[in-house]
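Here the structure is laid out as structure tokens; the discussion comes afterwards.
With one protein chain held back, the other chains of the complex are shown just where they sit.
As written, the chain order gives the labels A and B, with residue 1 at the start of each chain.
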Amino acid sequence: MMRRKEWILFGGLLLLAFLPLVGESYTLRLGTMACMYAVMAVSWNVIGGMAGYPSFGTAAFFGLGAYTGGVLLAAGSSLPVALGAAGALAFAGAMMLGAVLMRLRGHYFAIASLAVAEVLRELTNSATDLTGGGMGLNIPLGISGGDGVVTEATFYFLAMWGLLFIAVVVITMIERSRLGFGLACIRQNESAADMIGVNGTLYKSLAFAFSGVFVAMAGTLYAGWVHYIEPPDVYDILFAVKPIVMVLLGGLGSTAGAIIGAFTFLGIEEVVWRNYLQVHTGVLGFLVVVLLLFLPHGIVSIGRRVRSLRAGHG
Amino acid sequence: MFTLQILANGVVLGCLYACIAVGFSLVWGVLNVINLMHGSFIVLGSYLAWGAYNALGLSPWASLAIAAPLFYVAGYLIQRGILNRVIAAPVLVTLTLTFGLDLILNNAMLLGFKADYRKLLLDPPLGSVAWGSVVVPVDRIIAMALALALTLALYVLLRKSRIGRAIIAVRLDRDAARLMGVNVASTYAAAFGLGAAMAGCAGVLLALIFPISPLSATPYLGKAFVVCVLGGLGSVPGAVLGGLILGLVESFGALAFGPEHAVTLSFALLILFLIFRPQGLLGKRGFE
Partner (left out) sequence: MAELMQLDAVSRRFGGLQALDRVTLDIGRGEILGLIGPNGAGKTTLVNVVTGVHRATGGRIRFEGRDTTAFRPYQAARAGIARTFQVVQPFPELSVHENVTAAALFCGANGGLRHARVVAGEQLEFVGLSAAADQPAANLTLAMRKRLELAKALAMKPKLLFLDEVNAGLNSAEVEQAMGLIQQIAATGVTIVLIEHLMKVVLSVCSRIVVLHNGALIADGPPSSIVSNQHVVEAYLGKKYAQMAAQAAGNP
């Protein structure tokens, strides 16, 4: 059923859970970000890779989840409740919005999904009583139930890791299901898919919803983890673009590729941040350009290219 | 009456917005590329005007004459050298590519110019003109007139010149144009160059009115989006109509909801149009 690559990946993912045993605060922070990025990437892959709709909506979902969860946590809710609410709101919202937005194709859909993030950001900014508006929202410490920096770090790492694990399981199940098959058909030839009985609107809305639910929950965890959020932080347009770059890095279309891409991206980002802080967005831009021009199939295709080059000379 | 003043503001703003958007609309309509660098081009144009005025004493009107060819060449080269490689790729690729290029450009501007807002202050200042109860600063009137003139010039260029007609031909039917002997690759590059030139010139004009900073790039880009969706793609009259509507919506919206919500209002309008009339008011259906 599963190919060897996927077993390796799953194995690696399971191993990662043991990071707290060997890592200290900094490594755990990195690991948490890596898992968060991976959640975003595998989620984006559902709408962008499987269904073929270029969504720039990750920022909208992340911000929505961060604020929904954040507001609930700040009001005293427990983490599971906050996560559940964020996920449910994102899923339902995406189902309804998806039915409307996904009548748009190509550029229009991309812009619309981006515009949603903008509008949400502004609404969040204006609802000062609820969200603190431009002054930000404080989320209390101690949600993890423990104290000390290391236990906090461990808790959030395991939480984010757990979310990634669940996301990967669910999304892999989707890939192998009727929904996944239908999305593949929609991506390749939408009118032919209609003609053979695929309910395009429903499937696309589901894809959009699944592309958002885990991202929203990641937003909630992020809010609890960093303790303070502002609208421009969590509705950042970069959150819309980075998952796309990650998926492109790893090779479009596969969950495994998305995870590899996310981890690789984080590695590059860390290196650039620490050494080239002033130009780090420029370097990111450079990376994107090089990737798109020379490696359209992601870094996983480097192996393929090298092999075919060698074969040519062999 | 107060309303008349708001109306006047809206119209002036609208003409400027039309100028911001028409180059963007051309590139999107002809190459099917959303140039996310457009906002940065505008800001660069503003810096050009500011620098030329403060360092060389050149009036902004003269800067227009420099900006146009300079940006045209830059745009032409960027398209020919970089974008042309992925011209047949899906929307996702071209969109992300121009995003990446813009990250580089914007970062460079931040490093070079710093984020502080600068103002191009004409010395001596041009003052204002009053009609009844309506007051409009002279520099805005001139900017508006020039914006309209530039837009009109582009319109005429597209219709009358050879390169313009090639651009329209390629837009209508790329393969037929190729069969007629049109060099599609250079036509695309020319269209992109024109788009960049319009952006640079718009930037020069905007330098008189708005503060200049790399941080303004994204808001300008956002306005270009809204104008294109409202007015319809690839059509100059569409850009003008869309620009006017946006200008009026923002001016009256600022009055009704407060200036900080004017932008949200325009984005909400964007979403509404995308849902109910994605081709805009003057655009034709089917151009994704």
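The rule is simple: contacts are C-beta pairs under 8 Å (C-beta built on N, C-alpha and C of every residue); 3 or more make two chains touch, one makes a residue touch a chain.
Here the structure is a predicted model, which means the values were calculated and not measured.
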Item checked: Touching partners, among the displayed chains, of the absent chain -> A
Notebook entry, point to check: Looking at A:184, A:238, A:268 or A:293, which makes contact with the chain not pictured?
Noted result: A:184
Next item on the list: Consider the whole complex, including the chain that is not shown, and state which of A:22, A:196 or A:277 touches that chain.
Entry: A:196
Check: In terms of residues, what is the contact footprint of the unshown chain on chain A?
Finding: 178, 181-182, 184-185, 188-189, 191-200
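As a working rule, only the chains that are shown with their structure count from here on.
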Note to self: Distance between chain A and chain B based on Cα centroids, please, to the nearest Å.
What the structure shows: 32
Note to self: Please output the residues of chain B touching chain A within their complex, sorted ascending.
What the structure shows: 28, 32, 34, 82, 85-86, 89-93, 95-97, 99-108, 111, 218, 222, 225, 229, 261, 263-264, 267-268, 270-271, 274-275, 278, 288
Note to self: Show me the residue ranges of chain A that touch chain B in the complex, using the header's touch definition.
What the structure shows: 48, 54, 100-101, 103-108, 110-112, 115-116, 118-119, 122-123, 126, 237, 241, 244-245, 248, 278-279, 281-282, 284-289, 292-293, 296
